[in-house]
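Of the protein chains in this complex, one is absent; all others appear in place.
Our next item is subunit A:
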Amino acid sequence: MQRESESTEEPEPPGRRRRRREGRTRTVRSNLLPPPSAEDSVAGATKGERLQRLGCVQHVADNRLKTTKYTLLSFLPKNLFEQFHRLANVYFVFIALLNFVPAVNAFQPGLALAPVLFILAVTAFKDLWEDYSRYRSDHEINHLGCLVFSREEKKYVNRFWKEIHVGDFVRLRCNEIIPADILLLSSSDPDGLCHIETANLDGETNLKRRQVVRGFSELVSEFNPLTFTSVIECEKPNNDLTRFRGCIIHDNGKKAGLYKENLLLRGCTIRNTEAVVGIVIYAGHETKALLNNSGPRYKRSQLERQMNCDVLWCVLLLVCMSLFSAVGHGLWMQRYQDKKALFDVPESDGSSLSPVTAAVYSFLTMIIVLQVLIPISLYVSIEIVKVCQVYFINQDIELYDEETDSQLQCRALNITEDLGQIQYIFSDKTGTLTENKMVFRRCTVSGIEYSHDANAQRLARYQEADSEEEEVPRGGSSQRGSIGSHQSIRILHRSQSTKSYWRTGSRAEAKRASVLSKHTAFSSPMEKDITPDPKLLEKVNECDKYLAISRHQEHPLAQLSPELSDVFDFFIALTICNTVVVTSPDQPRQKVRVRFELKSPVKTIEDFLRRFTPSRLTSGCSSIGSLATNKSSHKSGCSFMSTLSNDSMLFRLEERLGQPTPAIASNGYSSPADSWEPEYPQEPQPKQELRFEAESPDEAALVYAAKAYNCALVDRLHDQVSVELPHLGRLTFELLHTLGFDSIRKRMSVVIRHPLTDEINVYTKGADSVVMDLLLPCSSDDARGQHQNKIRSKTQNYLNLYAMEGLRTLCIAKRVLSKEEYACWLQSHLEAESSVDNREELLFQSAIRLETNLHLLGATGIEDRLQDGVPETITKLRQAGLQIWVLTGDKQETAINIAYACKLLDHDEEVITLNAESQEACAALLDQCLHHVQSRGSYTPEKTESCVNVGFSSLYLASATSTVSGPSPSLVIDGRSLAYALDKNLEDKFLFLAKQCRSVLCCRSTPLQKSMVVKLVRSKLKAMTLAIGDGANDVSMIQVADVGVGISGQEGMQAVMASDFAVPRFRYLERLLIVHGHWCYSRLANMVLYFFYKNTMFVGLLFWFQFYCGFSASAMIDQWYLIFFNLLFSSLPQLVTGVLDKNVPAHVLLLKPQLYKSGQNREEYRPRAFWLNMVDAAFQSLICFFIPYLAYYDSDVDMFTWGTPITAIALFTFLLHLGIETKTWTWLNWTACVFSIFLFFTVALIYNASCATCYPPSNPYWTMQALLGDPVFYLICLIAPITALLPRLFFRALQGSLFPTQLQLARQSAKKYPKKPETTKETLAQKHFPGDTKTELSEGMNTSPFETLSKDCASEASQHTQQPSCSPKTNREPSTVDISVPLREDTVLEDLGAQAPGSSRPDEAVLEACPENSKRKPTSSSQEAPLPSLFNLPSFSSLNWISSLSLVSGLGSVLQLSRSSLQMDKQDGEFLSTPPQPDQDLHGLQGQATDYF
């Protein structure tokens, strides 16, 4: 039972102090207890009482979710109220109401209301529909089931979520979603732990631990809710996810504190825990999840803002016209007033109006009559069009991700066109650019590199296999048997069918994904299966075997060679230096554990002394049999018998393993595959597959890697870690301390006691930059020290190499502590731990003291795999003129590596790194950089110039000057400097600098900084920004940006909830922006322009008429036409065009991303276009007015018989105008146009025949019918629209011929060439080649249908000889090629594809492309690799061809002579016409070079 503490029924006598606090607390007690008021009177609560209690609980929210805005009754008033918040609606209603004033009315009052009501009704209907869908989703959630303890039935029964009340006891099983905020009271976990996944709340996929409330975890028997009598006092509901305070008061008056570790939050998922029981603390809308969920902010698109500005112009125009008319009417009145004009109608009392009054009336009436100028239907039409656009975006099959079965979601309906105008993209790195799946790639142990080629091959194969998956039969062992042992393991895994995972690369696998295992992190075979490097595996085995034999000797490790001992330590470190939790995949999954009689980390010195007496031997007590989790078996410990049996089994294993080992050494690992495969099923107890769940994916990757070397982490408790080795069996390390990772130290360490040596070891794992400095200094005198130094420098080299490859590097180091050292350190550490003030600081110091004098073991290279197609997408987006900034919380090195990998940075471009320690330093640095950049800027054009002189074609000049004037530098800035740079004084400088840069990389930035950067760019540069991210840390940035994009499916829902668009993958951004963004923008821009044109033109007709009716605000157009013209007759065609028009087909847009710039520059809808449109509208209205005027001048035509043809003319003109503006005519367009005309005439005919006396004052009875019999009607309907549109058509044609825009050219070229066959396109979209250049080239190849159309055979031939010679070369290095191709090459390649026909240029273009290739080759020659191997490459022929050309004659000498990379760099730079790059680090070249071998 729960009650807010203000409640008067508070049982305890409220003390004064208490009372004050009560306002902020809530008291929760069990619902199963009788109410306190009835406590003493009736012991057993009856049903009635329960009801009564429910009654008094009513004021507290139950768990029902209600997100609907309206109820049936409140809908109308509430919705109307909301709609009138829109100024436009108020305006239109005001105008409509103005009609009720007789003196000024222009229309029948009822009629004038019609359009407004129509618009309101449409909007209301839309709102109603939205609300209904919300209601439905609420309903669905409210009716989810969960187990709630029922008092009547004394057991857990199934209830709906909405029936849960505060104070109920809920039992949750594994993988269930938590329905409310629940205080954890019991867990099936022996430690009283519960793991939850909070992805839905904060986007973090790693498991979080929750602890049973203290005092309940010790319960031996199962928790019984009936016995729960404690009272819980906690905070009032609030939205702070990271905070929960309260206390639980037991019956005996004891209090226990409650913390956030005790609270299970709604929306999270229970993981790894069989079952938990808890009491509901907050329910429904009071849960933290829902309190956190404020609605998305209303975004107004750029176009809409501009449009609103133009609407204001229209208002101004309207006022001017009305004013003009009013003055005119006043003068007119003055002129005719005293003249007793027969047509002057006096007031009803016979007196005549004064001219001034008449003018005022006329003004108001004019506003009504000309109200059409402010397009009432504009907003509704735009909304309709946007909804349709959203529909089409959602429906785009190429934005559908098959792996996750998700399509793009548009969550914001009103900013589709903003997608076409983005200038800056702010991207998160992890999970957005990368998959956030770490794969172990390479490692170095004691200076020897193990390149894991097989692993790399396997990874490449996985990727290829993904695309072929469908054809490959599932049991494809025959096909893949040769690949290696991992393959068979993988098959075995599959047969277990527990681990396929929906995020994996394999689509087929995703389909098999089971619901229960879906959320397990890092379980794709790609990351888990690592093909061990044979040499290393052998070494590991050797150590293992040796140690197994000598384990009971005094110093077993000392007997090993230093290298082998390093190898062993390396793997031990990989395995235990982390916080990975081990689970077994059994359903329900539980933690695998063997409980030891060990105490928690050393608490006191005495404890330490006691525990480190040599008497106690912690031998590896391993038992496969005890893997089953059972509390009693834990307690009993492990039996000696099982150890024995285990040992014997190990011996058998050893025998088997003994034989294949040489095979591994000799011929790779194809043979072990055979020997391993049958082995698994034969094992006495099928080995349970262990699953590692880590806080950071790197850790998991390392643990999996170690496991591949048979060094498997099998168990982790807070005080011990168990590792299993094939020969040694289970080694249990006593975990003394874990010094967690922090961003300042950039490393983590564990202190363990080694079971074999009984030494105290510190294993440290951390960033290379840090760890390398902490190594034990070695004297270069003795051999050992020299050896160590050599190892270090070698390792450092490999580390640099890894970094160039874009791998995340970690150094593993070890320190052996003597007992004295340890005791000494422990003393201070314990002091630090127990200190109250600056505890963090002291602990930090303590950690630093420990992590010194390390012994380097090795280094690892982990790949944070880029998502499919990221480099291509980034290249395309760049070409589209988008500036891409990466804002990441990651460290600088990693970020830079990834930036290189995804082509955000180029190796041959300058990188400005901004790391400042203080405000002043930052300012100085910024100035320096600015100066540098500016001096560069003036320098660059010269170089381009000179390049042209060398003889490159003018084509190159065009592209060079337009796209890249020499590679502009890139900026890398770290979080701290960013904080300084974002200061008010420096932000302008920073922005200026950033603007000059090609790409900007902000590392170590906090979520707040991310949003600040976005805000800064948005406000200062007035640029359109897009933020894309996947995690909770990106939410603020997503919200701040003009367009927020969330990556769905990766890291929970947080980013998606905040976003405007949710895409499954980063690569879909390309199509979303370049195709849909462009379309949406151009469609909407054209539609808005058309709207303004249409209304102005229509109003113009009325305005010209005022000159002939004494400015009396009379209208020759029947009021019905006037009111419904926009709404009915002329609205459909423009809607169809607005929804379906494509100014450039998708494939051309993708091929020429440069076309995107038209949106960025707002080419389609700029003030000039608006005013030109208005002038054209004025002209057209003049024509459409005066042709009928002159045709009917001095005739016996009556007002409405004359006005009707004008209306018809206007309609025809509109349609023809739209026809000129429409780029694609589908049958829908035709239908809409025909329908419009048909509708107009039908309505007119019916209307004009319907009533003889109605519709005053026009009373148009039989007008239309009469007109249809009048030849003049047809004659003017023919001449007027054509005359009105002749100029526009003429100028369009002129412009199309003389000054075609890029878009028009693209359209034209698209029209000339048929679209690529659908199949190639499909494969292009879905297949992703490991080497990006390959994709690029193949794209070029795919465009060859274009070329075959070419009339110019010669050029075609030259290309065909050229292309094959270029492409195979790149194909040879499938996976890691990191060819630094500046933008140019892409454009060239596209030019190759698209422009070939009829041109004499292709040969030049080829020439363009190939120097790029040749440039790379000399670069590689700087490496010690033999040059001849290079010449074997097929592309050498092309090289020859090139070098035969005079303009690259210098190249030959470069090839032969330049060995030093520095010189090479220079040559390179000159060749590429890039200015010298002083800051560029030489590693760039090195890394680039190694990529080729």
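As a working rule, contacts are C-beta pairs under 8 Å (C-beta built on N, C-alpha and C of every residue); 3 or more make two chains touch, one makes a residue touch a chain; residues count from 1.
Everything that follows uses one rule, which is that contacts and distances are computed from a predicted model.
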According to its UniProt record, the missing chain among "Ribosomal protein L14", "Cytochrome b-c1 complex subunit 8", "Cell cycle control protein" or "AP-3 complex subunit delta-1" is "Cell cycle control protein"
Of A:28, A:65 or A:973, the residue in touch with the unshown chain | A:65
Option from A:235, A:261, A:396 or A:821 whose C-beta touches the chain left out = A:396
Using the touch definition up top, pick the residue from A:91, A:118 or A:1225 that touches the left-out chain.
-> A:1225
In the whole complex, of A:1007, A:1110, A:1133 or A:1159, the residue touching the missing chain would be A:1110
